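Scroll down for the structure; my scribbles are underneath it.
With one protein chain held back, the other chains of the complex are shown just where they sit.
Then we have chain A:
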């Protein structure tokens, strides 16, 4: 029998479009302080973070970020070189062991310090892809083209996704406040600059707690009703880019049904319709009411923020069943789905 685990606190920075003058640990510290204050916890049974050394330009950069947590007396700690949504998955697994009841999860990224397109090109297969010099936006545009041709959707449909996301983002104090998409030229066709998530610095933290501990820490815990992640082949040429089988499977395994609000890790506008289809999110599902990554994309925290935003809708009672999604790799290669639910699931 699975232990019931809930998101009991979530905090994020006011994300910035450029370097805010803070080091990673300085950016992170207020967010950690905020979730401590919300929960009254000083120490956690387990701590897990997500970040990317190549964004920071330093090996083991997550170790120095631990200064924001305080690691004395020694703590039980782990790290994923991925979006912190995967750190949350690791923490959830850790809580299933039964010997600890709380976990701190955080992620942070300062892509403004480097060229994130060049950084994430380092993730690509070194034999066939990386030597070509292809960047993640060019890869995403291949997927966008394939999707548009398969579905019959148009570039205007993509722009409508951006317009809706940005309008929502202007209502979110933590997101960048971006104007309605204008008539700009192509970045990499068929994607325009507005179709690409903005370069954003920021951090976020979540506290997970199990069973009665969760009930004691939060009035309306957001219970993790299901969580799963799936990966497809790395090579884009062996996949059907017009669909996301990994998201479909992860959604099915996480029990993604009856969803009222979904926060999707859409780094490019065309990913929203692909993910809606894969996750079976009909027109009645509110997608990215926070503005989503198209309004703020602090790399390595963006996916965790999706889970945090989805949990917040349960915390504040505006939704009973929500979904947080995270993505990684070229062309939606990897997908994580976390279904959150209110009372009755404890």
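By our rule, a residue touches a chain if its C-beta (ideal position, glycine included) is under 8 Å from a C-beta of that chain, and two chains touch if they have at least 3 such contacts; residues count from 1.
One rule holds for everything that comes next: contacts and distances are computed from a predicted model.
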{"item": "Undepicted complex member, UniProt protein name, chosen from \"ABC transporter permease\", \"OB-fold domain-containing protein\", \"Methanethiol oxidase\" or \"Peptidase M75 family protein\"", "value": "\"OB-fold domain-containing protein\""}
{"item": "Candidate in contact with the missing chain, chosen from A:188, A:247, A:261 or A:323", "value": "A:188"}
{"item": "Touch with the omitted chain, as defined above, among A:50, A:221 or A:236", "value": "A:236"}
{"item": "Residue touching the undisplayed chain, where the options are A:178, A:209 or A:250", "value": "A:178"}
{"item": "Hidden partner chain, touching residue among A:37, A:115, A:212 or A:316", "value": "A:115"}
{"item": "Interface with the unshown chain - residue positions in chain A", "value": "17, 54, 57, 115, 117-118, 121, 126-129, 131-135, 137-146, 149, 176-179, 181-182, 184-194, 198-199, 233, 235-238, 241"}
